[in-house]
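The other protein chains are all here in position, but one chain of the complex has been omitted.
After this line comes chain A, so read on.
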Amino acid sequence: MNKWRLKTVGMCGTAILVLSLLNACAPPKGADQASSSKSSGSKEEIKIGFVSQLSGGGALYGKQMENGAKLAVDEINKKGGILGKKIKLIIQDDQANPSESVKVTQRLVTEDRINAWIGTLKSSDTLTDIGITSKQDIPSFVPVAVANSITESDYTNVYRNVANNSMQAKMFVDYILKKQPHKKLAIIAENTDYGRGLSEDFKSFFEKGGGEIVNVEYYNVGQKEFNDQLTKIKGEKPDGIVISGLVAEGALVLKQAQDLGMKTQWYSFGGFSGAAPIKLAGKAADGMIHTEYFTPIKGDKKIETFVNAYKTKFGDKPDAYYSAATYDAVNLYAEGVKKAKTLDNKKVNDALHSISNYQGVMGSISFQEDGQATTKVWMAQIKDGAQTVIFRPE
């Protein structure tokens, strides 16, 4: 009996280890893999492969990307398509899991023979996927993932129409040093390439600019308890705290900091756009300043048209950049094909590199040689339960 018990305990130990490794991966759901438009005769179609997380924790954002892409495709098809051909969007769920992402991208490239690729939600997945699409020079668009390395890999077929981490951190630091009184900050960062990359960039720019970072604390994705990190930061008495992570954990950070009696200026990045931080953190989010790629503001015709079309089609307002950036990406590809007047990958890539000052929903876009667009970030503040744009570059 006792021996058997020991055996089970050992088994449990192993199982716990395995589970803890699996913990980060969202379990598969397998739904949402249907393609959006009708599939009629395959030769006369332009196929765009779309890969993002459509089940599990990040599905909320992946779904918005999908909607943005669907809207753009439908609009283009209604106008007769490009070069007389309709676009077919082939949607794949990668569960934010690198091996799944590679698998579906491989399938899109070899079986569906896509003409363009758009994805994903996570930088690490995107990096491995563009390795595959670049072998065939397939124009690949990265509207959401912001790790610097994506456009630093010497691929000539990768385009990113959103500011990368470094650009974002640099502009944010410049803004804080110029317009805000806080010179002594602490960072609480997600323990991933995204969170660590962003916090390292922020720290180096901030210190170069004359500010001081008193400490950097880390947390894991899916973590719920932040009292330990916050207690440490509280002891350092910073003027403000930067959350280098996303809203699911960030909202809990804000709430638990409030419970610990911390009153400080909060800063964060694009993950805090939209209504989610207000819904999840309530009053604790009030006063936070964060970078922003897109806000559905009134008074800008391009943005208003997009917001209205999105609302008519999907019922809710696009409140963050995920849908707008993906919408722009589809349109940028269409623009490239129109310019190249052919679907030949090499010619389309040449045409895309020559795009300058394309007016997308998120602003003016020109691609540099490495495929990174020269775009600017906005600054927003959460005030009285609403997002307000406090700085917008011209």
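To be clear about the criterion, a contact is a pair of C-beta atoms (placed from the backbone, for glycine too) under 8 Å apart; a residue touches a chain by one contact, two chains touch by 3 or more; residues count from 1.
We adopt the following convention: contacts and distances are computed from a predicted model.
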| item | value |
| --- | --- |
| The complex's invisible chain, by UniProt name, from "Tryptophan synthase alpha chain", "Chemotaxis protein CheW", "Branched-chain amino acid ABC transporter permease" or "Acyl carrier protein" | "Branched-chain amino acid ABC transporter permease" |
| Among A:A69, A:A163, A:L252 or A:V348, residue touching the chain not depicted | A:L252 |
| Residue, one of A:S55, A:T105, A:S124 or A:S140, that touches the chain absent here | A:S55 |
| Residue among A:S153, A:N227, A:T342 or A:Q368 that touches the chain left out of view | A:N227 |
| Where the missing chain touches chain A, by residue | 1-3, 5-6, 8-13, 15-17, 19-20, 23, 26-29, 31, 55-60, 191, 217-220, 222-225, 227-229, 231-232, 234-235, 248, 251-252, 255-256, 258-261, 279-280, 282-284 |
